[in-house]
Structure formats: C-alpha cells, structure tokens
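For this depiction, one protein chain was excluded, whereas all remaining protein chains were kept in their positions.
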Amino acid sequence: MKFSVTVTLKENVLDPQGKVVQNTLQSLGMDNLKSIRQGKYFEIELNDNDPQKAEKKVDDMCKKLLANLIIEDYKVNKI
Amino acid sequence: MKFSVTVTLKENVLDPQGKVVQNTLQSLGMDNLKSIRQGKYFEIELNDNDPQKAEKKVDDMCKKLLANLIIEDYKVNKI
Amino acid sequence: MNSSVIVFPGSNCDRDIAVALEKMQFKNQMVWHKETKLPKSDLIVIPGGFSYGDYLRSGAIAGKSLIINEVIKSANDGCLVLGICNGFQILTETGLLKGVLLRNKKLKFINEDVNIKVINNDTKFSNKYKKNQVLKINIAHNEGNYFTNSDHLKELNNENLIAFKYCNESGDINQSSNPNGSLENIAGIFNSKKNILGMMPHPERMVDNLISNTDGVNLFSSLLN
Partner (left out) sequence: MKITNQVVEKHGLKIEEYSSIKKLLKREPNLLELGIFSAMWNEHCSYKSSRKHLKNLPTKGKQVIQGPGENAGVVDIGDNDAIVFKIESHNHPSYIEPYQGAATGVGGILRDVFTMGARPIALLNSIHFGSPNHFKTKSLLNGVVSGIGGYGNCIGIPTVAGETKFNSTYNENILVNAMAVGHAKKDKIFYSKAKGLNKSVVYVGSKTGRDGIHGASMASAEFDENSEEKKPTVQVGDPFTEKLLMEACLELMKDNSIISIQDMGAAGLTSSSVEMASKGELGIEIHLDKVPCREENMTPYEMMLSESQERMLIILEDGKEKHAREIFKKWDLDFVVIGKTTDSNKLVLKYNNIIKGEIPISALASKAPIYDRKWVRKKLTKSKVDLKKLKKIKIEEALVKILSSANHSNKRWITSQYDQMVMCDTAQKSGSDAAIIRIHGKEKAIAVSVDSSANYCKAHPISGGKQIVCENWRNLISVGAKPIAITNCLNFGNPENPEVMGEFAECLIGIKESCEFLNYPVVSGNVSFYNGTNRKNISPTPVIGGIGLITKFKKPINHQFKKNNSTILLIGKTFGHLEQSSFLEEIYSISDGQPPEINLVNEKNNGESILEIIKNNLVSSVHDVSSGGLIVTLAEMSMGSNYGAKIIKPKKLTNLFNYFFGEDQSRYILEIEKGNLEKVEKILKNNNIFYENIGSTQKDYFEIQGELKININALYKINNQWYNNY
C-alpha cells in the first residue's frame, strides 16, 4: 500500500528557500509567477492490507518524525 | 492558478535521506514500513488565466530549475 | 565539574568540545547515543556537526534517539545543558528549547567569524562576560536562521532569555550584522529556567590564541564559577 505525504511550512513561517527559488525563477524571466513555496515530499510504502490502519500509521509517522508541527503542516494521500 | 510539483529521485539513484528516515522510523517501531523515499514539493501560483499556457510555464520551471533531470523526475498537477 | 558530551552518528565537533572542556579542567566523558544511561554530570553538551547527516531536518533524527530521553529528564531536573550549533537544532527538535532553526536566508552554508553581543550575563553560562560585551566567534551552519512565534518572542524579550545576538564590531545590532536572517539577530537563547542554552556560534573554537582567539573561554569559566 502506497501513500504520498507532503510537508509544507505553515503560512506564517518564513520560507527562505521558496523565496530564493522565486527570485531566481523571476530573474529567469518567469514574470507571471505569483508565489512559490517549497516543502518536502515522501513516498511511503507499507506492508499493510487495511487502508485505514495504514493511513493511521502514516499519520503517526508524520506526527512523530516527518513534520515539525511547530512550523509545518502535512497532508497524507493514498496513491 | 495553482499547481503542485513533486520532484523525486529516479529509481536507481541513491536516496541517502530516505534511507536514514526509513531506519529511524523502523527503530521507532514502525515495522510495517517497506520503503520510504524523500523528494521535494512545490506549490506554485501563477497570474495566468490560460491553464494550458500556465502548465507549460510550470513545466518550464521544473526543467530549468526545480528538478535536476539527471537524477530526478518531476510531476506537475493543477490544484 | 563533570561534563558529558553526547555523540551522535554524524556529530563532528565532539572532539573539539571535549578538548575545550578538558582544557578548562572539566572532567569530561563522551556518551554514545545508543547508551541508555547518562553518567553523573553537572553539564551535558550536545555538540555541533551533522547528526544523521542533517537529513530530513537538522536535529530531527537525533531528537528521537534513545539517549535524548535521558537528556530531557536531566534537563527537567535542572542539569545544565549546552547545545552548540547542531546541538541547538537538536534541542529545539526535542522541545527543550522553543522555536526552530530555518535555512540561512541566502541558502548558503556560512563559515565566518562573526560578532555577537552578550545580552544576558546573569546566568550560569555567561556570568563571566560583561553585559553587552562584544565577542568574535566562529559560526558554521546551514540552518541558523532562528524563528519562533510572536508570543514566545515576547517571552524571550520580557524574561531576558536571549543569550546572544549577532552584531557588528561596535556592537550595533542590525540587518547588515545578521549573517543568517535570524529573528531579531538572535544567536543563542535560554529556556525559561535558564539551565539550558542553545547557540549557533561555536565557543569551543575560540579557546586557543594560536588557532583563533579566546572569546569562548569565559563561557566555560562561567560554568565553573
């Protein structure tokens, strides 16, 4: 069973990386770019059969390690 | 118009980060975890109205900057 | 004074801090991260480096290690804890210190001698410094851009929990003397009980005139005081 997880910085947290990427893209001539924010992406494969249980586990992983909830939000998707 | 981009390492390419994260999760007791690979995630907002043109632009950004096509693949999604 | 230096896989300033502590007459022990008990210590140091390669987020994985639970217990019992650089990042990941260290503003690793100002000299860690004294100390990090929420920032200011701020040679604290974009030029903070100090600059690199200067010495002698 496979899941994808995206971890993004909360709205009110400065995203230095996104900002630099944005500036670079703009200086490369991408002038219609309004905003870009950068986060992390994980592809997780579990040996489970029960989708609900599995999703719960992935959620656990996010809380315990993958995201720092002080500054980051996360989303889990089954793929 | 908003797009999401995920950038992941090609299959045969070593993912040192994913490896360490996987070991850590396993040692935290997540024993059903089969594999985890780490990538990058971007949320991109454009001032365009034409979805096709916009997607083309995002694709361009990926090729030019966001992904390193030698070791990475990317996917663009409208959100 | 007894000190313990925690060694994680990927720590790389562990020897440096041990040398500095021994030079300052601490009785020091190295503690491997897989151990489950800490030796009796008055000071616990989490050294700089790249624990677990800084993969995922700097400090995140070390923050989940076995030994860290012991560190948290000791810290809650009032033991002195010093986190330098990656050690600071680890302390924020464990929650012993609030806030986070984001990527440097310019997204580049920075190794430089910078000036920092002693903001609070009334603590176990800083009593040998003068208030507002300007030190020259080496920094070396990718994620030193300190960030916290506005409530905590207020608390830091109101309760005098800021240890050091980046400044220029004459002590001015402004954007041009901020190497990494950190909030209010913060270079190091205490917890509310002031028994934990996290700082990005490396005091252990500044204890030998032949190599650099001795501006770090007083941090260690404060602890012995």
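Think of it as A, B and C in the order they're written, each chain with its own count starting at 1.
To be clear about the criterion, contacts are C-beta pairs under 8 Å (C-beta built on N, C-alpha and C of every residue); 3 or more make two chains touch, one makes a residue touch a chain.
Predicted model only: the values in this text are computed from it and were never measured.
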Quiz item: Of the chains you can see, which ones touch the chain that is left out?
Solution: B, C
Quiz prompt | Residue of B:Pro16, B:Gly29 or B:Pro51 in touch with the missing chain, whole complex considered | solution = B:Pro16
Self-check item: Of C:Phe26, C:Tyr55 or C:Phe220, the residue in touch with the unshown chain
Solution: C:Tyr55
Self-check item: Touching residues on chain B - with respect to the absent chain
Solution: 9-10, 12-16, 19-20, 23, 68, 70-71
Practice problem: Can you list, in ascending order, the chain C residues touching the missing chain? | Solution: 9-10, 12-13, 15-16, 19-20, 34, 48-50, 52-55, 108-112, 138, 140, 142, 202, 204-205, 208, 210-212
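FYI, only the chains that are shown with their structure count from here on.
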Quiz prompt | Between chain A and chain B, centroid-to-centroid distance (C-alpha), Å | solution = 9
Exercise. Could you give the separation in Å between the centres of chain A and chain C, each centre being the mean of its C-alpha atoms?
Key: 29
Quiz item: Distance from the CA centroid of chain B to that of chain C, rounded to the nearest Å?
Solution: 33
Practice problem: Name the residues of chain C that each touch 2 or more other chains. | Solution: 56, 61, 64
Quiz item: If you look at chain A, which of its residues touch at least two other chains?
Solution: 40, 64-66
Self-check item: In the complex with chain C, residue positions of chain B that touch it
Solution: 16-17, 20-21, 24, 28, 38
Quiz item: Given the complex with chain C, which residues does chain A contribute to the contact?
Solution: 12-14, 16-17, 20, 40, 64-66, 68, 70-71
Quiz item: Can you name the residues of chain B that touch chain A in the complex?
Solution: 4, 6-8, 18, 21, 24-25, 28, 30, 32-48, 54, 57, 60-61, 64-66
